[in-house]
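This report refers to the structure that appears directly beneath it.
Heads up, one of the protein chains got dropped from this complex, but the rest are sitting where they should.
As written, the chains take the letters A and B, and residue 1 is the first residue of each chain.
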Amino acid sequence: MKKTAIDQLHELAAHLMEKGTLIAPIKEDAGFNFREISDAKNVDLTFHNTIISPKSAFFPQMEDFVRYQTGKNVPEAMPVELNLQPTFLFGVRPCDVKSFQIMDIHFSGTGAADPYWRKRREATTILGYAFDLDAPVQAEEFYRTLGIGAADPEGSDIFMIRKGEDLLLKSITPRGEKLLAQMSPLTEASADEEKYFEDYIIRGRDFKTRFTCVDDKTVAKKLENIFHNSDFWTKVSSACLSCGVCTFVCPNCYCFDICDETLFGRGTRRRVWDACMFTDFTLEASGHNPRTQVFQRLRQKVNHKYSYHVRKYGVISCVGCGRCTRHCPVNIDIYSIVEAALKV
Amino acid sequence: MSNINPYIPMPVEISRVIDEVDTHDIKTFRFTFLNKEDEANFKYLPGQFAELSIYGKGESPIGIASSPTEPGYVEFTVQRAGTIVPGLVTAALHDMNEGGKIGLRGPLGHSWPIEFLEKKNIVVVGGGFAFTTLRSLINYMLHKDNRKRFDEITVIYGARTPGLLLYKDELAEWEKRDDIKTVITVDKGDETWKGRQGFVPAVCKEVAPSPYNTVAVICGPPVMIKFTLPVFFELGFYKENILTSLEMRMKCGIGKCGRCNVGYKYVCSDGPVFSLAELDELPREF
Partner (left out) sequence: MAISFKQIEEKLKTEAKRLLKAGTVSVVLAYGKGYDENHPMPYVAKNASDVENIVFNEFCTYNMARYLVRYPRGTKIAIAVKAADSRAVIQLVHEEKVFREDLVVMGIPVYGMKNSKTGEEIDSRTTCGLYNPVLYDMLLGEEVHGQPVVSPYDVLAPYEAMDKDERFAFWKKEFDRCIRCYACRKACPMCYCDPCFIDQNKPKWGDKSPQSSGNLMYHLTRFHHLAGRCVDCGECSRACPVNIPLYLFHKKVARECQEMFGQSAGMSIQDKPVLVNFRVDDSDKILE
């Protein structure tokens, strides 16, 4: 186990930047977000959690596929090469780390593997960061319901826990071990600090967030049963604006659109984030739209995350990070809809 | 290039354009691959589809209309989509002639389950424009190398008017054969039409295929499906033995973008072919 002073965080960041690309939380106008760091001094760990989830490190909001020219005869298209440096994703909370594992199942675990997700995942070392167990629990979060501890190292390559003015770092995977051996400036942690680390992880498991644990198969089945109960769905979606904020901030939402964006004959085919909440998500060229009503789209969202994903991939597509509730313009609490469904 | 990255289309060239219907909004395009290795890798079975890609416009998922027994090219029958707002890709494609070059991503989706169909009687029921992948299936089954694998084949195909029937030449060829029973009907005939007149569900009732050891493959517009299925249930067909092909708005075609789901299944990667028994598990609305 190693450690460094929080004061020296910038040196640690600068060192990682020399080795490759560093993606870490920085403070912005509206809150914190993960960004590619250009100035080590901007790295800031005084956050609770970011607005947009770190899925953007593997699944960026814009991913260019092909550069083309619209000519009369032969479109000369150049697929965009993904040239990645070794990447370090620094300061990811345990629930967000878990979200990567869930997204792995979708993007590279079944069917055709998504080359962009896979390449980025392979190039990245994850440095997870435990939640502060002494800070009051945030009302929106419920990751404990989904089996994730507040200081859960699972999925991280290196896991970090703050102790006073120090940051303790422990390698969890061989990849993390390799990196930790090369990182600087780090000093050896003492035996006490190692014990503190392990105890902290255990304490994290007892850290209570709201809602009680539920079995994902029970949830999936119940949602299936009430699919045609339009009264229920109309009622729970009466406040929903059907915008797209919940989808964009969610670490587990993966819907995307593929668009060709052209200007004066030259363009790029790229994929961009899309949301099943958008009115035109399922709009067909004939003009027919299977989901014209807000309640149908909200039903799709809730069902996808808590029912269809379970049926298809065996796990709920949610890690309880609470971003959807925190940033919803009308304060809708998605998981409370699931709870209400269980009571119908 | 194509197999490593499933998002990058392969270049193809239009070698033939056939105007299928008298309203001139449905055309069959025959494509040849510009790269020989793409052609070698493009192994498909009837029922699969591909994304036709035109840079600057977008992509459109279209069922493959040719049979894999026809080497050297791949055919798609494409309708110019959209009445109020024309679809970008199909409109651009319809404006192209022989020699035009576009991109192709595929083959995608699951095919008609050929193994499941072997040693059985097959009843193929199609309505209007939905006949494309059925034609692929029929030509595959009729091929001399394959015909023995299937028992009796019956085709029931209807369109609104004689001018709207697809593949008119092939239909005439099939009618001459004795190893396939071809029943063509139109909702409303014209002066030159000497064939049957009647809606597809009614014709199915008349033909009354036996359900024993038989699989029905049904594709058509929603209204046709709505009235045809009860006929087959009455005839005694089990839901596992009725197959259909679904359509939803698609983008990636490989089960990643999350758009085309019906319940927990993605129409592109878990379908588009489904048996009615499988569809029963899924929500009736989307």
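General remarks:
Note that contacts are C-beta pairs under 8 Å (C-beta built on N, C-alpha and C of every residue); 3 or more make two chains touch, one makes a residue touch a chain.
Keep in mind that this is a model prediction, so the values were computed, not measured.
The chain omitted from view is touched by exactly one of A:Arg270, A:Arg291 or A:His309, namely A:Arg270.
Screening A:Ala40, A:Ala57, A:Val249 or A:Val319 for touch with the missing chain picks out A:Val249.
Within the set A:Leu12, A:Ile26 or A:Ile52, the residue that contacts the chain not displayed is A:Ile52.
Those residues of subunit A that touch the chain absent from the view are 28-30, 51-52, 61-62, 139-140, 235, 238-239, 241-245, 247-249, 257, 259, 261, 263, 270, 272, 275, 278-280, 294, 325-327, 329-333, 336. Residues of subunit B in contact with the chain left out of this view: 85-86, 88.
Simple rule for what comes next: only the chains that are shown with their structure count from here on.
Between subunit A and subunit B the centroid-to-centroid distance comes to 39 Å (mean Cα coordinates, whole Å). For subunit B in complex with subunit A, the touching residues are 1, 4-8, 11, 54-59, 81-87, 90, 99-103, 248-249, 251-252, 254-259, 261, 263-265, 269, 283-286. Against subunit B, in their complex, subunit A makes its touches with residues 65-66, 68-70, 73-75, 77, 79, 106-107, 110-112, 114-115, 224, 227-228, 254-260, 262, 267, 269, 271, 274, 276, 281-287, 290-291, 296, 300, 303-304, 307-309, 311-312.
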